[in-house]
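In this view, the complex is presented without one of its protein chains, the others remaining in place.
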Amino acid sequence: MTATRPLLEVRGLSKHYFGLTAVDDLSFEVDAGAVVGLIGPNGSGKSTTIDCISGFQPSDAGTWRLEDLDLTGQPPHRIARAGLTRTFQTVRAYDDMTLLENLCVAVQESDTVGWLQALGRGPRLRRAEAAAEARGRDLLATVGLAEYAEAPAAILSYGQRKLLAIAASMMARPRLVVLDEPVAGVNPTMIRHIEQVIHKLNAEGVTLLIVEHNVDFIMSLCSRVIVLDAGRKIAEGPPGLIRSDARVLAAYLGKARAAELESGHG
Amino acid sequence: MSAGGARALVVLAALAVLFAIPQFTSHEYVLALGVSFAMFSVLSGGLNLVYGYTGLLSFAQVGFFGIGGYAAALLVTELGWSLLTGAAAGGLLAAAVGLVIGYSSLRLSRHAFAIVSLSFALLCLIVARDWVSLTRGAMGIPGLPAPVLDLPGGTRWRIAQPADFYYLLFGFAVFAHAVIYLVVTSRLGRAMRAIKLNEPLAQSQGINPLAYKLLAIALSALLAGIVGGLFVFYLTIVDPSIFDFYYTETMLIMVIIGGPGSFWGVLLASAVLAALPDLLRFTTDLRMVLYGAVLIAAMLLFPSGVGGWLQQRRIARWRRPQPASQ
Partner (left out) sequence: MDLNFYAQLLLNGIVIGVIYALIAMGLSLIFGVLEIVNFAHGEFYMLGAMLAYFLTVNAGLGYWPTVLIVVAVAVCVGYVLYEALLASMRGANFERSILLTLGLSMVLQNGAVFLFTTTPKMVASSLSYSNILLGGLRLSLSRLYALGLGLAAFAALYLILYRTRIGKAMRGVAQSRDAALMVGIDPRAVSRLAVAIGIGLSGLAGAALAPVYAVHPLMGFSFVFKAFAIIIIGGLGNVSGAAIAAVVLGILESLIGGFLPLVMVDALVFVSMIAVLLLRPQGLFGRGVRV
């Protein structure tokens, strides 16, 4: 039996804000190639967790590694270069740049072209830019935004911006992509579309960790689900099991209602 | 002809005209305007790089300008260096100082950097005025000699007439803008724009904001320092007034009106505004009141200047509903 190392390993993550404990000694793993969901009621620490592991918030304790790379305490740009990218809850894009430019920026730090070569406009740079553009068009086609390649990102609708953000997160061929609420505030048609996009990307070999409030979305998409409540992991496992887990129900619905439901099944 | 090709032609034509001006007039007044334009265009171009492209408000440009001026003056008069090496050394010194204040304050926040850059400019003024053993104090270093340049081909060019200074500063301004253009149209400029537009997004894509910010600061400081080194020889004196806030206010107005982040906008604005004061014949105080009012109006109504307004129109064109096809 070979023990394959998980792609992402988080151990003992803790974070406090002004005396409030946002994340409390959290440990979990994500296996390569999986689509893992991270759910929990408001204030359960989901956002703080991914802000910490992507370097945007300093953690108070804990370590996290991407395979053999220790990412603990690294700044966001180093973590991105190491192969962990993310999207944001407040959907971020470079509004004044075209979609294609948005995507080319996302990959420019991960090729081997240095600053002097970038200024020299030599063949190395041209090849890198051409490759970036090709991949950009590819991803735009995958998410369904190909026709807007030369348009400024400012004209996109909210749902389209989310698609652009997903495409951008894939540009540098990351090993792990963390999606922060990819379908929040989006209409059902777009939700299905995003679900398909994620399936396609996962099929190409990308590992995904998805934070979401939309529980149905998570259940249909993810092979494993981790549930947080008040900064702690209260359950993890395949969707079917999580759905009927008493602690999960209690966290989302309150203990009384959960007991009600359970006795109903009894 | 493509838009880029047409623009290149316009630029070349303008350069030819500007280059030819001293042949048609030796009127000192016109040539002085030209020198002023060349000098301010380099200052505002550098400020545009730091503020317009990278999003960092900085008041330090005048400090780099003056440091370059004093360094060049001292190296030439005390150590006998040539003008070009003196000015280059002044630029490098300014760039080094820029890196130090940039690194120390950017670690904290953009707010801190803005305030520190302001304090730095004032500190330069204080040092120039009061550290008499180094800078000769309030009297400055007058009587800077006319520089002599050894040109390829053996000729020596004595830079004493207004026309000579015109060509010297004009030539450097062209060089400076070529360098700035090269940077902002490269992926380095693209990264700077990304940092200004959405810094957290840029970070999540592997872009190191501090590195690019320091690059912008160092480059703008280098160019400001060199042009300062050249300009003080035109003035034939360097004194504490080289650090005057007036330079800061003027180059800020040029960047704001031209449009932060707009290479051509700022260049045009510096041309118009360098010529304007004399055309308007206001006293300095009223002109500054006017600049202040323009600044207030711009911040309230159109913060992106002329360049930004053009950008908005480009975006609006995309938004217009496409005609139904087929």
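In this document, chain identifiers A and B correspond to the written order of the chains, with residue numbering beginning at 1 in each.
Keep in mind that, in the parts below, a contact is a pair of C-beta atoms (placed from the backbone, for glycine too) under 8 Å apart; a residue touches a chain by one contact, two chains touch by 3 or more.
Note that the structure is predicted; figures quoted are calculated from it, not measured.
Seen in the complete assembly, the chain not on display touches B.
Remark: the omitted chain is touched by one listed residue; of B:18, B:122 or B:174 this is B:122. When you scan B:13, B:272 or B:293 for touch with the missing chain, the hit is B:293.
When the full complex is taken into account, the listed residue touching the unshown chain is B:256, out of B:74, B:256, B:274 or B:306.
Taking the complete complex into account, residues 51, 55, 57, 101, 104-105, 107-112, 114-116, 118-120, 122-123, 126-127, 129-131, 249, 252, 256, 283-286, 288-289, 291-296, 298-300, 303 of subunit B touch the chain not shown.
Note that in this section only the chains that are shown with their structure count from here on.
Remark: subunit B residues 182-183, 186-188, 190-191, 193-194, 197-198, 200-209, 215, 311, 314-315, 318-319 touch subunit A in the complex.
Note for the complex: subunit A touches subunit B at residues 54-56, 75-77, 80-81, 85-86, 88, 92-97, 101, 104-110, 113, 115, 118-119, 121, 125, 129, 151-152, 154-155, 168-169, 171-172.
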